[in-house]
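Shown below is the structure under consideration.
The complex appears here without one of its protein chains, the remainder shown in place.
Here is subunit A:
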Amino acid sequence: MTEPRNPGMSSVPQSNPSHTESSSQAVEMDPVEYTLRKRLPRKLPKRRNDVYVNMKTDFRAQLARCQKLLDGGGHREICVHGLGLAINRAINIALQLQASSQGALQLAANTSTVELIDDLEPEDPDEAGEPMTRTRNNSAIHIKVFYPDPQ
């Protein structure tokens, strides 16, 4: 949760053997020899009305960008995507948009699972450590924010 979503910057804890022993996933590897690199999530389908929310950009800037797409961009609907920790922010943006439209906007949320890949690279190339990859899942949300068609 506190881990920064930043590929290549985080590493396996090295000075905490008790921690790595207790977690079953880390049993077979030596924590000293590997660096954990998180790859970026794969595939980013990007239409003009897709907005990918992250935790680095200022919240208001991301909200303003969505608002602009709906107001000035001429889009009847936009798609707000959030992965992991950014799910909360994506929901917040969607709800804020809806609230400021005085009920004109509707939300349709879908959830999905995204497979993420971590690379485990040996710290010391001379050692016999094999590079490894590990896949894990993370949850994602896709919120369609749209003006309902008059019927």
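Of note:
In this section, a contact is a pair of C-beta atoms (placed from the backbone, for glycine too) under 8 Å apart; a residue touches a chain by one contact, two chains touch by 3 or more; residues count from 1.
The rule is short, and it goes like this: contacts and distances are computed from a predicted model.
Of "DNA primase large subunit", "Ribonuclease P and MRP subunit p25, b", "SAC3/GANP/Nin1/mts3/eIF-3 p25 family-domain-containing protein" or "Ribosomal protein L1", only "Ribonuclease P and MRP subunit p25, b" is the UniProt protein name of the chain excluded from the display. Touching the chain that is not shown, out of A:A64, A:A104 or A:M132: A:M132 (per the contact rule at the top). Touching the omitted chain from subunit A are residues 7-8, 39-40, 42-45, 79, 84-85, 87-88, 91-92, 94-95, 99, 106-113, 115, 117, 119-121, 131-133, 135, 137, 139-144.
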